[in-house]
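Working notes, structure below.
Removed: one protein chain of the complex. Kept in place: all other protein chains.
Let's look at chain A:
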Amino acid sequence: MSTVAAVVVTYNRKDKLTKVLDHVLAQTRRPEWVVIVDNASTDGTDEVLKEYEQIDGVVVVRLKDNTGGAGGFATGMNKSYELGADFIWIMDDDCYANSDALEELLNGHAKAEEAMGMQLPYACSLVKWVDGNICEMNNPGTTWDWGKLIAKGQENVLVTHCSFVSVLFPRWALTKFGLPLTEYFIWFDDQEYTLRITKAGPGVQVLRSVVVHDLGQNRGVNFGDVNASNLWKFEYGARNESSFRLHHENPVSWLKFLARLVQGLRHGNVPWSIRAKLFRKVVEGIAFNPKPKMPRSVL
């Protein structure tokens, strides 16, 4: 039977973390390992983790520095790979998985592969917000023939990219394409990674696998929302997407991104000082082109 490692990356969110872990540990298909990556939390998360560490199969990786979501997921996925997991299921520390979320992901992925006659590089869940509506930030992009599997009676949608909120990767995807780009730190790391591995074939969103993303507000990513307090995040987003569109797609795609950015900032009436900082990051992205690290085969 295939083995699964669940990966949860956490940073200063100990209250939600326990709920996340309890949901993971209560899965109908319990993962063989639960790898928790603590991104150098300072809020007492470690005390919580010490308790969970007593549970069989729970592995805690304590990082000395906060490496962002990108670094945390790369670390957790690498650790899971080293442990020998056949599948790696990753999520944030504010994601509550329905009890059958993993089971449905595995089933949906297997059925989709059978119907497509090919290996599929990932399967993601349907992400809802706390009120039961779709979580706007975690909507995957779909392929042109997204309904192909629905036409075959499955509740699965073909996708081109998704967020790192409940997504399952088969081991071979990491062997072939490596790990997420740690250097991205935060934002666009999930899109870059899932777009990268989609070169092997589409991903699949398994609609029967449901998780709840406990965000403060249900809103997608929009450059018009940038302000002085969240600027740091948008700066990473601008640099990372600029780098990706230019180095992994093409100059036209980069220009389209630039147009979208300009338009978003204009619609949001973003102050010019903030706009200037973001454009500086876009320029930084031109020279920024990190390469993926490959995981180590240990067991």
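Quick note on the criterion: a residue touches a chain if its C-beta (ideal position, glycine included) is under 8 Å from a C-beta of that chain, and two chains touch if they have at least 3 such contacts; residues count from 1.
Rule of thumb we're sticking to: contacts and distances are computed from a predicted model.
A.B. asks: Hey, which one's the missing chain according to UniProt: "ABC transporter permease", "Glycosyltransferase involved in cell wall bisynthesis", "Aspartate carbamoyltransferase" or "Multicomponent Na+:H+ antiporter subunit C"?
C.D. replies: Per the UniProt record, that chain is "Glycosyltransferase involved in cell wall bisynthesis".
A.B. asks: Which listed residue (A:L120, A:L174 or A:A238) would be found touching the missing chain in the intact complex?
C.D. replies: Of the listed residues, the one touching the omitted chain is A:L174.
A.B. asks: Could you tell me which of A:G84, A:G141, A:G268 or A:P290 touches the chain that is not displayed?
C.D. replies: Of the listed residues, the one touching the omitted chain is A:G84.
A.B. asks: On chain A, where is the contact patch with the chain that was removed from view?
C.D. replies: Counting only chain A, the missing chain is touched by 82, 84, 119, 171-172, 174-176, 296-299.
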